[in-house]
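Rather than the whole complex, this shows some of its chains in their spots.
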C-alpha cells in the first residue's frame, strides 16, 4: 500500500477550475456546507483517497457492509460552472500525515486543472453566536477585495490566528504552487454541530463561486438545532430557579 | 530488519482457501475462538510474523526462554477442508503500523491462495449479556445472506459503527484485492475475558467454514467465568445489605 | 514535498562566518535577542525553511494573509562583519524531527561558509532573578576562555545539565562537522517572557561577535515587564494582608 492511494472512478471530463474543501473540523461547519452543496447540486463521486495516515478502521454502513476510512472527491456542475469537492469523515492521524495528505490533495487539484481552492471551516469563539460572521483568510493579498465583496470578514486578521490541518495547509502549501487559496470560517461556539453558521458560510461561498442553491434543508437543520438549544436553556433556567427556591 | 518479517516454517502444501483472524481485542472473544479451534483441530504452526510495529519486548516462557513478540500463522485441516489462522498476543503499536501489518497479512493470504477472511472479535455493549448475539459485517454485499443463514446478526448495521484494527483493515483493504471478508463480533460486556460470547461466535463460524469441533473446554471456561461473576455479584449484594443495615 | 524544504530568496553574496540561532525556548530569551539584533541591524531575510516536522498549520497575518509555518534565515552586516540568524516561531514537532531539522540547519550553515554557531536560549531556575547570569556551554573546550572573557559564566557546568532541541543539537551535531558551537543561556524564571535576561545575553553576545547595537527597546520591554511583575506582587501582598486580617 502506498502511504496515500488515490483512485479515480472515471477519468474523462473531470476537470474543474475550483476545489472546495469541507473536511471535518470545528462545529463541522465546513463539512455541512460541502455536503449540502453536493446534495443540492447532485454531485458525482469521481475519486477516493485512502491512506495509512487515516485512522486504522472501517465504517459499517446501514447494510452491514464495511468501507475503508477515506476521503472523497465529488464533482458538481451547474450553468456551465464546474466545482470539485474534497469531503470525508476524517483528517490525518498525525502532524506529519497532515502535510503528506495536503500535498496529495494539491497534486489531485493540479492534475484536474484547479486554479483556486476554497477551504471551509468553523471559527470557534466559545459562546453561542446570534449572527455568525464568516471570517476569512487568503493566501495571496489580491484575493481579499473579492472575498470582502462577497460578504467575508477579515476582522479576525491581526489576532495572531492559526489555521490548523487541511484547511491551513491547502492555503499554505498551495501558495508555492500558484494555487489561489481562500479560507472561509463560519463563526461558531465550538460546542455543537452548527448548521446556522454553515448557512451563513454558504451564502458567502455561493457568491464567490457563482452558484446558488436552495438553503431550505440547511436552514431547517439550523432551526431544529435552535429549538434543541432553547430547550436546554429552558431546562437549565428551570433548574436554576429550583436551586434558588431551595436556598430561599 | 525489514519493518515486517514473515518466516515460514515449511512451504509445501500450506495453501488454504480460508483465513481466520483471531488477534486480541474486546473481551478477547476472537482470540478465544481461534485458539480453541487450533487446539481442537491440532493445528500446525506454519509461519511467524515479527515487526518493528509490535511492542519492543520479548515474552519469557515457562522454561525461562524468551520469544520475540510476534504473530503466528497456523494451518488446520479436517475432512479435506483447510483453514489458516492468524493469531498472537499483540496488535500494532501505532495507527500506521496497523495498516502496514494488515497489508502484510493480506499478502500472506494471497500467497497461500486465500479467497475469504473471517475476522473475529468482540462487540462491547457495556453490560453483562445473557444470550450474546453474533453481530456481523461484510466487505461485499453478496456475503450477507450466507452469514445470516449461519446465525450471524446484522442488527448492528445502521448504528454508525466502526471496526478498529486488524479486523477492520482485513475487510477494508481486502476488498480492493477481491478477498471476501466477514467480520463476526460476539456481543460482550467489554469488562471481562468472555468465553461465553466466544462459544456463541464459534457456533456461527463453524457453520460458515463447515467444520464442527467439540465445545466442551470453551463451555467449561464459560461456566467457570459465570461462577466467578456470580460470586462477585453475591459479594456486592452482601455488601449492599450491610451498608443498608448500617443505615438502618 | 521534501521533509525539509529550504528556499533561498537570493543566492549572491550571502555567506557569513557566523550563525546565531534564536528559536523559541525557555523565557523566549534567545528569540528576543535574535529578533532584536535583526531589527537593529536591519537584517535581510535570505531564506525560508518549511518542513513536515513543523506543526501542520498556517499563521494569519494582520492583512488576513496566511503564511506556512516556517523558520527563516536572516543576514545582517555591520562594519564589514556579516552574521546569519536562524529564527522562527516553532521548533520541531517530534524528537526525530529535531535531529532532521538540525542537520538541515547545519547543511545551510556549511553551504554559507559558517564556521561558528551561537545557540541562544534561556536557563530556567524557577524563581525571579535580579541579575541574570549568562550561563554557557561550548562544543569544543578551546572556546571556553573566549566566552568567559566576554562575560559568559560556566557555573552551570557539573550540574548534569542537558540542552534540549535545536540549541543542543546544533552544538552536538556541529562538532562532528568541525563547526564551533557556543550556547549562551540567559538565566530566567521560566514563567515569563524575559527581556531582562535577553538584555544580559545580548551584552555577552555583542562582545563575542564584535557587533554593538542599541539596547533601548529591549530595556524598555524589560522595564515594562518589571512593572507588570511589581503590580502582580503588590496585588498578591495585598491579598495576603487581607487574608491575615480575616484571621486576626
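In order of appearance the chains are A, B and C, and numbering begins at 1 in each one.
Here is the rule we go by: a residue touches a chain if its C-beta (ideal position, glycine included) is under 8 Å from a C-beta of that chain, and two chains touch if they have at least 3 such contacts.
Worth saying up front: this structure is predicted, and the values here are computed from it rather than measured.
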Number of identical chains forming the whole complex, with 3 shown: 4
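Simple rule for what comes next: only the chains that are shown with their structure count from here on.
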Rotation, 0 to 180 degrees and nearest 5, that superposes chain A on copy chain B via CA atoms: 90
Per-chain Cα centre nearest the global Cα centre, belonging to chain: A
Distance from chain C to chain A - Cα centre to Cα centre, in angstrom: 38
Whole-Å gap separating chain B and chain C, where each centre is the average of the chain's CA atoms: 54
Chain A, residues touching no fewer than two other chains: none
Chain A-facing residues of chain B, complex: 92, 95-96, 98-100, 102-103, 136-141, 144, 154, 156-165, 168-169, 171-173, 175-176, 181, 183
Residue ranges of chain C in contact with chain A within the complex: 1, 52-53, 55-69, 93-94
